[in-house]
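A protein chain is absent from this complex, but the other protein chains hold their places.
In this document, chain identifiers A and B correspond to the written order of the chains, with residue numbering beginning at 1 in each.
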Amino acid sequence: MIVLKANFKYNVCWLIIMIAGFYIMNTLIMIGVIDSFIENMFVTIWINIILATGLNLIIGFAGQFSLGHAGFMAIGAYVTAIVTQKAASLGGFYASFVIGVIVAVIAALLVGIPTLRLRGDYLAIATMGAAEIIRIIINNMKITNGPAGMFNIPQFATWPIVYIMMCVTTIIIVNFINSRGGRVIKSVREDEIAAEAMGINTTKWKLAAFVLGAATAAIAGSLHASYLQTIAPNDFGIMESISILIIVVLGGVGSVTGTFLAAVVLGVLDTVLQDFGTLRMVIYAVALILIMVFKPSGLLGTWELSIRRLFNRIKRRSV
Amino acid sequence: MTTILKVEHLEKVFGGLTAVADVSMQLKNDELVALIGPNGAGKTTLFNLLTGVIPPTAGMIYFREKEKLVSINNKKTYQIADLGFARTFQNIRLFKNMTVLDNVLVAMTNQYKEGFIKSVLRFPSFYRTEDEILKKARDLLAIFDLDKDMYKLASNLPYGVQRRLEIVRGLAMKPKILFLDEPAAGMNPEETADLTRLIRQIQQQFHITVLLIEHDMSLVMNLAQRIYVLDQGKLLAKGTPSEIQHDKSVIKAYLGEEG
Partner (left out) sequence: MQTFFQQLINGLSLGSIYALLALGYTMVYGIIKLINFAHGDIYMLGAFWGYYVINVWHFNFLLALLSAMVICGICGVVIEYLAYRPLRHSPRITALITAIGVSFFLENGMAYLFGSNARDFPQVVKQVNYDIGGVRISNIQLEILITSCILMLILQLIIKRTKMGRAMRAVSVDNDAAELVGVNLNRTISFTFALGSAMAGAAGVMIGLYYNSIDPLMGLTPGIKAFVAAVVGGIGSVPGAL
């Protein structure tokens, strides 16, 4: 039970940080420091964190280059839109999460089983194609209102719900990474042949990471649809997948902390540059190129924030 | 001594090239057997056939499961590994960006279950299994003097230690057979002597069958109880080290016609 006791302390610390974040946000909104404009920025950042953490699991930890993340996001978004328009209640909203995740998992299995055999760029093309297919299907269905998209989706996703869902999905992914499953998918990333020789069914584990990433993307999509109340098939095209990829690579492939940092940096940058008009994207692009050229492994590389290490450092200093 | 692995008339043809032809061999419990032969004789191909990396063109491979010899011809690599086959690679294949400890833990994957829900929600039982498996891994690393480097990345270890870690990683799978593909490649005489001691220690302490591919004759003659000689895909000779040393056909294959 040594591990349990030691970890209990760290887990409590993380819990305190999460609750503190919630209350700081809450207070700032109440005293009027954060207006709806900034609240909107935060919610967008959090949804991006959910998306990018899931994609980082697939790319950074399992080593599978997927360019189709927006497709799974679209599934979650449309399921929530359709379900909550039919059953406009909080219960319906939560049910739509579950249905969205299930549909996304099935889609991920259908996409993953044939494509995860491919490597590198071929996998990227295949997943990109799969996401396009999802988008085109949505584009041509009646229930999704075709290319015009859906409007007046009831807003159930308030900022606290988005915040909590971000915490929950992050906990799930980080805990998965730091367990048997995480070690296995990392070994598959490092050397597939050696992992196979260790008795590991590499296809199964690659698929597991892919499916888990897709499930969190569906959750992000549900939140996106319910918070913004308007969605269209073109919101989930290749550019959306690429912008999630940018967050992952900018933060550092294989660092969840980096994903958080990059999502915040890009989100704030985006909001600050709002007044610059067309110049906004030019500055954004230059910033992107400069960070990549001067910090090729991303802002944080593979570094992770660890309360345990922090504690140990404080202990050492006080001794 | 019971037979643990039996190979009958194994053959592998790549395109028009016969890499392994009509090889039959047997491995018994707790035996240390060496497989030697000139470069390109088909030794690594034979290893790959036995571990299911490539399928044979013809012939049968049997492995002892409980009391019976069972064919493993159609099994996948990971299934064969799960039956009790561990191997190392000619050009070390460690999980380079993972710690020494994680390398060993990955090899133990099939010896414990954590369950998705239990691990992501961190149930107490998760910590219990984690505790147990960590202890096992640490104990194993301690036997081979690797516990002090436990949290180092595998890629930061010196070459000789990387070789040792790869063998220990294989052992962590609790195998019945350990295949070593040129473990002494690139080592100096001192390191080779250490390796010889290590392999002997493993065989005595863990009671497993070891099949060894090696070019270093001093190591082979020192360790092996039996030797198979492969030349151009065919089994040229088999026997004890002293028999092999005096076998005319082996000398001819190694030194040419005049020798």
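Convention: a contact is a pair of C-beta atoms (placed from the backbone, for glycine too) under 8 Å apart; a residue touches a chain by one contact, two chains touch by 3 or more.
A quick note: this is a predicted structure, and the numbers were derived from the prediction, not measured.
S.K.: Checking the contacts here: which visible chains does the omitted one touch?
M.R.: A
S.K.: I'm checking contacts with the chain that's been left out. Which of A:Asn26, A:Gln85, A:Thr257 or A:Ser297 qualifies?
M.R.: Per the contact definition at the top, the residue touching the missing chain is A:Ser297.
S.K.: Among A:Ile17, A:Leu90 or A:Val286, exactly one should touch the missing chain; which is it?
M.R.: Candidates A:Ile17, A:Leu90 or A:Val286; residue touching the omitted chain: A:Val286.
S.K.: Out of A:Val12, A:Met141, A:Ile242 or A:Val272, point to the residue that touches the absent chain in the complete complex.
M.R.: Result: among the candidates, A:Ile242 touches the missing chain.
S.K.: List the chain A residues touching the unshown chain?
M.R.: 59, 65, 120-122, 125, 129, 238, 242, 245-246, 249-250, 253, 278-282, 284-286, 288-289, 292-293, 296-298
The definition used in the following text is that only the chains that are shown with their structure count from here on.
S.K.: So in the complex, the part of chain B that touches chain A is made up of which residues?
M.R.: 51, 53, 76-79, 81-82, 86-87, 89, 93-98, 102-103, 105-107, 109-110, 112-114, 116, 119-122, 124, 126-128, 130-131, 134, 169, 173
S.K.: Name, in rising order, each residue of chain A that touches chain B in their complex.
M.R.: Listed in rising order, the residues are 1-4, 7, 11, 171-172, 175-176, 179-181, 183-184, 186-187, 190-191, 193-202, 302.
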